[in-house]
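Note that this complex is displayed minus one protein chain, with the remaining chains in position.
Chain nomenclature is as follows: A, B and C, assigned in order of appearance, with residue numbering initiated at 1 for each chain independently.
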Amino acid sequence: MLETTLFYIFSFVAIVSAILVITQRNVVHSAIFLAATLLAVAGIFLTLHAEFLAGVQVIVYVGGILVLFVFVIMLIALNRTEVERQFNRQWTLAAITAAVLVAEFAYVIFRGKETFPLPSATAAAPAIAVTGNSQLVGVSLYTNYLLPFEIASILLLVAIVGAVVLSKKKTAED
Amino acid sequence: MVPTHYYLILGAALFTIGVIGVLTRRNIMIILMSIELMMNAVNINLMAFSDRLQQVTGQVFAIFVITVAAAEAAVGLGIVIAMFKNKETMNINEIDLMKW
Amino acid sequence: MNLDSFIDWILLPLIKIGILFGLLSLVIAYLTLLERKIIAFMQVRLGPMRVGPHGLLQPIADGIKLMLKEDIVPSRADKIVFTLAPVITLIPAFIVFAVIPFGPRSIHIPGFTIPGLNVQVAERTTGFFITDLNIGLLYVLAVSSIGILGIILGGWASNSKYPLLGALRSAAQMVSYEVALGFSIMGVLMMAGTLSLVEIVNAQKNAGAWYVFLQPVGFILFFICGVAETNRAPFDLPEAESELVAGFHTEYSGFRFSLFFLAEYAAMIVVSSMAVTLFWGGWLRPFPNIAALGFLGLVPGFLWFALKVLVFLYFYLWFRASWPRYRYDQLMKIGWQVLMPIAIANVIVTAVLVLWLGGSR
Partner (left out) sequence: MKVIEPETQERENFFTTTASSLINWARKGSLWPYPFGTACCAIEFMATVSSHYDLARFGSEVVRFAPKQSDVLMVLGTINDKMGPVLKQIYDQMAEPRWVISMGACATCGGFYRAYHVMQGIDEIVPVDVYIPGCPPTPEAVLDAVIKLQQQIEADTRLSYERHPRQTKLKTPEVNATVHALEPPPRALVRFLDDNQEVKGPIAEAFKRRFPEEVVSMREFRGDLSITVKRENIKQVLRTLKNDPEFDFKMLLDVTAVDYLSERQSRYDVVYHMLSLSNKHRLRLKAAVPADDPSIDTAVDIWKGADWAEREAFDMYGIRFKGHPDLRRILTHSQFEGHPLRKDFPPGQRTMCTETTDLPVVERARKYAESMGIAHPTILNVGPQHPAMHGTFRLQVAADGEKILDADSEIGYLHRCFEKMSETHTYWQVIPFTDRLNYMSSMMNGVTYAMSVEKMFGVDIPKRAQYIRVILSEFSRIADHLVCVGTNLVDLGALSNFWYGFRPREEIYDLLESCCGGRLTVSYVRIGGVAQDIPADFVQRVRKLLETIPPYVDDIEKMNRHNKIFKLRSEGITAISAEDAIDWGFTGPTLRACGVPYDIRKWFPNYDYDQFEFDIPVGERGDVYDRYLVRMEEIRQSLRIIKQAIENLPEGPFQIDDRRISLPPKKGVYSNIEDLMNHFELIQDGILPPIGEVYSYWEAANGELGFYLVSNGAKRPYRLRCRGACFYIFQAFNHMVKGLYMSDVVAALGSLNIVAGELEK
């Protein structure tokens, strides 16, 4: 009951602010609505018993990525972007793509509808909720998924180097 | 208990919104934000299945997705800054130097 | 929903939230007076003396005045964001307190019957905290990282250059120091093996020593980063008076300005409380496992906690009275080139030791 209510609230917030993200004229307003979406998604994670991920979502997305976004927007404070034409002429393409996507999703969900009813007694003992999911995530991250984990860390390193190189000032030597 | 397909529908909706954002907006910052939206949609799906199957794998993959999102933001914003320094614009249509 | 769970999940937390909120507002108000008084004494003066005996009513006068001051929204500001920003800063600063354990789980409420209704209420024990989340630490980090957004948006929305500079400074500063801050508490995490703040304090009890003795480097890093996170001297660049007038809140007046003010002081208390919880044994008395000092246990836990927090708040004020502030690039350099490597080294050394000694769990 509570969970369902929370789910509806969070999804409503998430979808409405997501729409606002892509329709706002002012980039900073978009960023604020993105923050709302991200927080709502963190809430959704909580209803799915993924506290650890919810925490990570807030720390990384809201505290990190979003702050970075706003930071860059402020750094290159441009007022004229607001007056410019905001949208592409690719509305048709977008509409078609969106329609195709919706159709696909509908089809897949329709196909899988017999799996929807929740398994009754078998999954009644949720292992994750009991042992505390941060520990479980940690353990499987460092055992089964060690290689992807390392690859991810290399990816991050590359991204750091890339970002530094990209935003480096041109000095006299260059 | 919320049925899993509710989450899937939510994820699909967010993903579609993200796609529309990417395709229609001209402001590169908003395009990047839309990409973040899409990543979040993916994460919701992963999380929903993880909860449904009582397996932690989904959450681990969500962590990887967040990592990729962070990397993407760093590089993307680096590109934005570099681009802004040269062209003083955030409009993606004006960045066509690599166009053949 | 039966009565017991109603009491457990709604009534008790609400009562606690009410008490905590009231107390916190009072503490923050008097922290400002304490700051003015202590700094005054350090500078061989008296500080506020006229408003109430020894200036004791000064914060109340300040509060009333700020509330009633004209609220100016600059005409060129982004009005919605401008009004929203102080709230975005203040709310996280307050809701962080939800997980901070001020004392042990030792409030004993005897069972009783509500007269007239003839409803039996079972006896229960509760703690000096609103809730004990199993991801408490993560919660603190997550929620306090939202506060930055308010500062940045406030600076941006003012549509003025000094606030913008202040906001840029604070954004860069807080994001960088959050990383080192996260690393500095890793050692504690590894030793306690839990993210719950209550359990971390209990682990210190079991270990027989406050973690500051086992993690001295971690503590120093944590406090330095904490001071930087709260934008206080010597890291008070975002509101450096002599450079940026008043930093990100230059354009704010009256009530909204006081919200930023409250948030800053609340953040100071959060950092001090976290330092106490993670490193200085929370509500534990000194030397928790030396029986000879048992008489110290007569002082209730939350008083020990308050005392320790006070010590750190005093440090904050002491820094402010004595040190110059860093320059922006120096601050960044220290964060990334000094604190970060030390923090990572600390994590590695702790990990090795925890493994080698078989873990202290």
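Going forward, contacts are C-beta pairs under 8 Å (C-beta built on N, C-alpha and C of every residue); 3 or more make two chains touch, one makes a residue touch a chain.
Predicted model, so just to flag it, every value in this text is computed and none were measured.
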Hidden-chain contact residue, picked from the options C:7, C:57 or C:209: C:57
Touching residue (missing chain; options C:177, C:283, C:302 or C:326): C:326
Contact set of chain C toward the excluded chain (per top definition): 36, 39-40, 42-51, 55, 57-58, 60-66, 68-72, 161-162, 165, 168-169, 233-234, 236-237, 240-246, 249-254, 257, 320-330
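We take it that only the chains that are shown with their structure count from here on.
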Pair of chains ranked first by number of touching C-beta pairs: A-B
Euclidean distance of C-alpha centroids - chain A vs chain B, Å: 6
Intercentroid distance (Cα basis), chain C paired with chain A, Å: 28
Rounded Å distance, chain B centre to chain C centre (Cα mean): 33
Multi-partner residues of chain A (each touching 2 or more other chains): 52, 56, 64, 68, 73, 75
Complex contact set, residues of chain A against chain C: 26, 28-29, 32, 35, 39, 51-52, 54-56, 58-59, 62-64, 66-68, 70-71, 73-75, 77, 132, 134
Of chain B, residues touching chain A in the complex: 1-10, 12-21, 23-27, 29-30, 32-34, 36-37, 40, 43-44, 47-48, 50-51, 54, 56-57, 59-60, 62-64, 66-75, 77-82, 84, 88-91, 93
Touching residues on chain A, where the partner in the complex is chain B: 3-4, 7, 11, 14-15, 18-19, 21-22, 24, 27, 30-31, 34, 37-38, 41, 44-45, 47-50, 52-53, 56-57, 60-61, 64-65, 68-69, 72-73, 75-76, 78, 81, 84-88, 90-91, 93-94, 97-98, 101-102, 105, 109, 112-113, 116, 118, 123, 126-128, 133, 136-137, 140-141, 144-145, 148-149, 152, 155-156, 158-160, 162-167
